[in-house]
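Step one of this worksheet: look at the structure below.
All protein chains but one are shown in place.
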Amino acid sequence: MRNENKLLRFINQNLVLLGIIVLVTVTAVIQPKFLMTRNLTNILRQMTSLAFVALGMTFVIIGGFIDLSVVGMVSLVSVITASLINPIGQVGALLCGLLAGALLGYLNGTILTKFGATIQAEVLFITYGMSSVFIAVGLLVTNAETLRIARSTRPYDMFTAIGSGSFLGIPISILIFAVILAIMYFFQTRTLAGRSISLMGGNKTAAYLCGFNINRTMQMVYTINGLMSAFGSIVLMSRVTTATATLGTGYEANAILCVVVGGTTLAGGKGNVLRTLLGVFLITLLSNCMNLLGLSTYMQTVMNGAVLVTAIWLDNRKRL
Amino acid sequence: MSMTSVLNKVWKSLSRQKAVLAILALVTLMLFFDTNFFTPYNWLDMLRSTSIIEIIGFGVTVVVICGACDLSVGGTMSIGGILAIMLVNANYPFWLAFLAGILSGALVGLVNGFLVVHQKTEPFIITLGMGMLLKGVAQQLTNASPLSSRNMEFMKISNQQFFGIPSLVVYMAVLLVAFFCLLRFTGYGRNCYAIGGNYEVAKNSGINVIRTKWIAFVISGSTAALAGVLLASRMNTGSSIYGDTTGMLVNCGIVIGGTSFAGGIGGIYESFIGLFVIQLISNSMGMLGIGGYSQQLIRGIIIVLIIGMDCYARKRKREAV
Amino acid sequence: MSQPGRNILVVRDVCKSFPGVKALDRVSIQVPSGVVYGIVGENGAGKSTLMKILSGVYEKDSGTIEFDGKVIERTTPIQALRRGLSIIYQEFNLVNTMSVGENIYLGRFREMGGMRGVHKKARALLDSIGSRISTYAKVGDLSASEMQIVEITKALSFDSRLIIMDEPSSSLTSEELKRLGKIINQLRDKGISTIYISHKLDEIFEYCDIVTVMRDGCVIDSRPVSEMSRSEMIEKMVGRTIDNEYPPRMHCVGGPLLEIKNLTTRKLHDVSFTLNRGEILGFVGLVGAGRTEIVRAIYGADKVRSHTLHLQGKQTRVRNPKEAMVAGMGLLPEDRKREGLILPFSVEANITMASLDRLTRHGIIDRSKEKEIGERQIKNLNIKTPSAQTRTHSLSGGNQQKCIVGRWLELDPQILILDEPTRGIDVGAKYEIYTLMNRIVEAGGSIIMISSELPEVLNMSNRVLTICEGRVTGEFNPETASAAEIMSRAIG
Partner (left out) sequence: AEKKEVKIAFITQSLENASQAFAWSQFQEYAPQYGFTPYLFEEGYDPQKGVAAIGTCIAEGFAAISINPTDPSAMIPSFMEAQKAGVIVGMYSSEVPEEFKQYRDFMCGTNDIICGEVAAQTLMEAFPEGVKVVEVGGQSGHDAQIKRHNGFFDTIDPAKVTVLDSKNCPRWSSDDAMNIMNDFITLYGDEIQAVYCHWDIGATGCIEALKAANLLEGVYVIGVDGCMIGYDQVIEGTQQLCIGQNFTRMTTDTLDTIQKILNKEPYDEVTFTALDVVTPANVSTFPYPKW
């Protein structure tokens, strides 16, 4: 009786994990090719870029805000990075891309604090507008052309390595992600800056009266998000070897869904970057499994939506 | 003295509604250019172009007043249209097509309401997921290719004119008045405001909060589907791609108009203005020959500015020395 | 009109448990018709819980409730209302965005015949208790006492025979309190019973006919007020004898520590004063007089038009709370739920949040030290909580307040600003907080104390400033000045 309860509670607390296990088992039984190493590494490669973006988004949501402009940042950073390889070389381009992401995020944070947007809905639509601005700038810069890194005259082997290289059999992109994740986990749980984010998410006024600089924390959160988007952008770009002003379309909604499915509430204050990773994993796995099971693309969209709605619903029931 | 105080009052109410300011600014701007912007045809055309999202917006406003939001209306709209076209093509009478469309929307609203109101999930995220799901259903229904109607009579519903006024504008006006009265003068509408204003208080005052808010979602779903049927008639087609950007656009317009996502503040008139601004921007820029990326850039900046200025005004008020 | 002998409400052996807490343990009370029934008890004694069970917000675990002769099994707030039992909660229960009339008849729009009917009937009700509030005014624009009147009017609109008021006076000025007293007397004359919960014993003695003392979820005693003395009541509440409600006043005032000159904002006009070392400086004034605004301005939480601030003789700039903390200030805000606590966070996190800077080396928080601080303050302040990791929203009001006090004690500020530190706190906890205040001044700190309870200010402070309409209107030595003198300056 006791044990049963414990088991139930464990299941309840780890629904996402359970979902992943069920999905993996069912797919592996019906389509054994699922377990091929190549497929598994593919899934890992595929999820890294979204995982980066979702990682940044986790901080934004813990801080009690939201950001719809990640798609704009991902695309603009990809354009900037790809077009800088020729003039300044790949290391320079990479650094500039990351810097650009951080700056775009900082710009978001600054605009929001200057306007004094504090309600999530305000933030939602302001970043929605910013997304439009970023994408438009990217389009103006490239004239909607797709930039291909393979066309650069300078070496670009570092980018291809990020996208498709492996180290000891593990994709390099996932290694980079693991390092960043570890840093971010440490940052969230152990540092003052990380704590200030969740305190702000919990109660802005109280945090302010205890000496936390809300505006600065907000800028920091958005800068982190911009930086993470830049990482996501670069990983994605090196994987597909192209950069466009529309790269990463749909990432904003997907990232938010991953974060929420992972168990971070939109109310702010509570959340965990590791759980977000589970969310990303579930979402990525889902489309892979559907493809392998031969479901039509349309059915996949239905299933995607259904799984998300169910995941959020179940997660919510647990909290009630 | 009285002149200045009147002006002051006007200015105050204007600055409370940035959307009206934006309209005035755009209209003033257009005075300096030689276009047909000020022709009655253009204004009727703008109203007609905006009528579909306005109608959706009216329903969503009820939900927003109750303190939630509905991003699934895009999917609801396209499903409503697809069902209507399917029935019309199968030679069922039009009223049945309308009924089936609206019922499908009501069903979606019922499910949304169950999840958001009864199960207390986060409306933003759950309706976003629901929108995704509905898009998939719409694709499944049509095999992802647009479905044209073969019935020219059906097309007329949204493409005719009543006394020189496009029928869609007339439908919109009727719904505008209906929704305005619903929220302003009926017990149901007032209950919505109470729920959005303070959920617990409304509950303790004996308002059936669950039912009221749930009905709001049904209303929102039904109007979205109704708009979908009208759109199908307007376009003579039902397709799964129609609603892709609608959900975000409608909710954004509502916020631009000044209806607060926190609930309890705003109304139909505000939403109407807010949604109209969006149409006005693209119409005036189109006439000025500003297209493509620059238009997207300007639209983004205007959205940021309108909502940002609203925030800023509130911040100034909070911090006033 | 009252029918003596007939009980409007009979509660028998009601129990209620929350996870880890037995909030009510076999509670029995009997409320006759047409009386004012007082309930007193420490924080967390279970007063609010009992009322919430009566009004249907919580469900009882066991026991019986009889209202108006009928046994009530399960009820919802609205059923209770329609039966004639209304409750005015500690926190206001109004929709700020709607009009007064609509608030009174919330949810009964149709029954009242639409907008016009609502306003007409609301007007009539408000007139009947002699209030001139416009029924079209937005509730959010009203003052606290006006909101209270709206609440009472709402209760009357249901033809209530029992009105529960859970700490109605915590946000009222003495003037407004008098008005409330009048209304309660009117209710009594109409045969309507009132349950009156308060920590302010003066009010209990003034208004109530019968009083029940609760402690730790149990009813300790119920008696006519006339048969119970003040000291007896306090003794029963805290379960021990308290010789004094206030600890002895400290006399360790030194030289000037903080000098404020020409503080001006939208609401404040040229406020200047000095705070000395080792002094407790009391601010007295009506609600809205601007006391909170003064301290928030000093603390850098609000913007100001002009002011100069000298700390230990040196001109210092305090533009935000951070700088205030660096300068050695701490603020215990007025509204603990909205401004003080992070409710979904643990007791520990709430206690340590101001001193995180000190626990941080190279940006990394020392978790073991954090735990240590949490435990220390919980013990130090005797915070009643299952564990340091318990979320603060399940704590009672007084214990929540202690968490915030603990937060500042840990930081040990030179100047501690306490804005209504004992609002909604029981006598025992109050005494503890007073002792803490004394400990702080003894150690060389200074305190600015804002309180709406005049006796408290008079007994604790070394000096009292009266504030009226944004101006400092007087300075008194509480040991020599009379309460009447001070109040007359505070009223203006």
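Letters A, B and C name the chains as they come in the text, with residue numbers starting at 1 for each one.
Just so we're on the same page, a contact is a pair of C-beta atoms (placed from the backbone, for glycine too) under 8 Å apart; a residue touches a chain by one contact, two chains touch by 3 or more.
Computed from a predicted model, the values in this text were never measured in an experiment.
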Legend entry - Contact list for the unshown chain, restricted to visible chains: A, B
Inset, instruction - Specify the residue from the set B:T76, B:S205 or B:N236 that touches the hidden chain. - result: B:N236
Legend entry - On chain A, residues whose C-beta touches the chain left out of the figure: 31, 33-34, 36, 38-39, 42, 46, 49, 135, 139, 143-146, 148, 150-151, 163-164, 236, 239-242, 244-247, 249-250, 287-288, 291-292, 294, 296-298, 301
Inset, instruction - With the missing chain put back, which residues of chain B would touch it? List them for me. - result: 35-37, 39, 41-42, 45-46, 48-49, 52-53, 139, 142, 144-146, 148, 150, 155, 158-159, 231, 234-237, 239-242, 244-246, 279, 282-283, 286-287, 289, 291-293, 295-296
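Just so we're on the same page, only the chains that are shown with their structure count from here on.
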Inset, instruction - Could you grab the centroid distance between chain A and chain C? Build each centroid from C-alpha atoms only and quote it in angstrom. - result: 45
Legend entry - Centre-to-centre distance between chain B and chain A (centres being mean Cα positions), rounded to whole Å: 30
Legend entry - Touching residues on chain B, where the partner in the complex is chain A: 69, 115, 119-122, 124-126, 128-137, 139-140, 143-144, 248, 251-252, 255-256, 260-262, 292-294, 296-297, 299-304, 307-312, 314-316, 318
Inset, instruction - Spell out the part of chain B that touches chain C in their complex, as residue ranges. - result: 185-187, 190-191, 193-194, 196-198, 200-207, 264-265, 319-321
Legend entry - Residue ranges of chain C in contact with chain A within the complex: 299, 301, 320-322, 324-325, 331, 333, 338-345, 349, 353-354, 356-357, 360, 363-365, 367, 407
